[in-house]
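Below you will find the structure I want to go over with you.
Up next, chain A:
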Amino acid sequence: MIISISLQIFGLLCLSLAMEKHFKATFARPLTQQLKLSVKVLGFFATGLSVFFLLLLAHPIPISIVKWMGFLSVHILLISLIHSRIALKAKR
Partner candidate 1 sequence: MNPDFTKSMIWLHTHSGLVLGWLLFVIFFTGSLSYFNPEISQWMKPELVNVTSTENVINHSLKKLHQVTVNSDMWRINLPNERTQHWSLQWRNGSERHVLSLGANFDQVIKPRDTYGGNFFRKFHYSLQLRDYGGRYIVGFSAMFMLVAVFSGIFTHRRLFSNFFTLRLGKLLTTLTDFHALAGLITIPYIIMVCSSGIMIYAIMYLPFSADHFAGGQRNLSRALSPGLEVIDKNAPSQLPLSDFTVVQNKIEQHWQGQNQIRRITFEQPFSREGRIIVDRVKNLTLSKQSERLVFSSNDGKPLQGYAQASNAAQVRRIFFGLHEAQFADIGLRWLLFLLGLLTSALIASGLIIWLNKRLLRVKQPQLGHFVVERLNIAVIGGLPLATVAFFLSNRLLPQLLEGRAIMEVQVFFLTWMVCVLVSLFRPAKKAWVDLLLASAFGCYLLPIIDLYQDSQRMKDAILEVNLVYLTFALFILLMGFVFMKLACWLRAKDAA
Partner candidate 2 sequence: MTRKAEVFFRSVAAIVGGYSIAAVFSLAFVPVLVWLQWCNQNEAVMIATMLSYIIYFSVIIISFSRESTLLLWRDIALTLCLGCAMYLAMGSL
């Protein structure tokens, strides 16, 4: 479960960084097309792997799926908060 959850947040982080706005604010340089593609692929791969581990290791599966969905929501909120913080600092 822990592996799956950490892969999930890593994947979401990659996906969020694949967006130009957030990448620019975080690393202060523009996102090249190639980098964007690779980060995106990495993000989807990690999320997919997270689902794979969930189905493979977690038990019982229905409850784990509920857990996975719950963490998905919380992680998106967390990442949004981090990005908004970074954006606010960059503005100042």
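Note that in this section a contact is a pair of C-beta atoms (placed from the backbone, for glycine too) under 8 Å apart; a residue touches a chain by one contact, two chains touch by 3 or more; residues count from 1.
Per the selection procedure, all candidates are chains of the complex that A comes from, given by their letters.
Quick caveat: nothing in here was measured; it's all calculated off a predicted structure.
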{"item": "Candidate from this complex that touches chain A, chosen among 1 or 2", "value": "1"}
{"item": "Residues of chain A touching candidate 1 in the complex", "value": "16, 19, 21-22, 60, 62-63, 66-67, 69-74, 76-77, 79-81, 83-85, 87-88"}
